[in-house]
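Below is a structure I'd like to ask you about.
One protein chain omitted, others in place.
Then we have chain A:
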Amino acid sequence: MTAGSQMNANNLHEPAAGFDFSNYLRNQNLLQTDGAAPKLKAKKTGTTIVGTVYAGGVVLGADTRATNDTEVAERNCEKIHYIAPNMYCCGAGTAADTENTTALISRQLELLRMDTARPSRLVTAVTLLKRMLFRYQGHVSAALVLGGCDLQGPHIYQIYPHGSTAKLPYTSMGSGSLAAMAVLESSWQENMTEDMAVQLVQRAIGAGIFNDLGSGSNCDICIIKTDGTVDYRRNAVKPNELAPLRAQVQRSGRLNMRPGLTPIIKSEFKPHPVVAAGGETAMEVE
């Protein structure tokens, strides 16, 4: 250790007299590696989310895998978030960021609906989201596909973490977006029926689930129609069921024992002695 600090086993808990330079080496190290805060590595976020407009509304789709680097943190998470009765938002990126950002804007919109006595419009949600994300200069890692129907019709918007937005007839975001976009670009048509749109979204998400390591498990679908009804199909497609695989494992019968196998020889019940409050068993503090 450098001169000035008195670090030995005897006086570990005593503060060193005078200046303490024990952080000097640490600061030197930091300056050498980066100088500032550790740079966040830019990565496409582990998710496939998709949105498309069809003749009668919009269809949103998402996979259900949440990852912690290469580990699957949650096998069946929900990535389609509620924004308003006529709007839902798929989120890719840091799960905490997407959930809290969408929840914040959802609450702001609800207050606005109370003030204006009107249903929310998508442009309002998009503007609120982009203003917030731009203010944070990309540090809030939320890449969103916002979809819904308002008085101006069905809309899909894509919103990037740095605050740029685009209005599109169909889009995909997340690490599986290239796989999903390949499906969308080959099969998307204008004025699809609801069934065609749902099939398309399921295939696009499926492309992400099977071809992207960051996406997997099941496919959630959300259909928002121009008449205002919402059909939220949680786990609409489950191509990665684990139960049949688990059932094939032969386990010993001793792991599943029914009640009653162990004979009871004797049974006795002794009530616990009740002690009066503030009695002789009170704790003594020195």
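The working rule: a contact is a pair of C-beta atoms (placed from the backbone, for glycine too) under 8 Å apart; a residue touches a chain by one contact, two chains touch by 3 or more; residues count from 1.
Please note the rule applied: contacts and distances are computed from a predicted model.
Between the listed names "Proteasome subunit beta", "WD repeat-containing protein 46", "UTP14A small subunit processome component" or "Large ribosomal subunit protein bL32m", the UniProt record for the complex's undisplayed chain reads "Proteasome subunit beta". Among A:Leu30, A:Leu168, A:Met196 or A:Val230, only A:Leu168 touches the chain left out of the display.
Shown as candidates are A:Arg65, A:His81, A:Lys130 or A:His155; the residue that touches the absent chain is A:Lys130. Contact residues of chain A toward the unshown chain are 39-43, 130, 133-134, 137-138, 158, 160-166, 168, 178.
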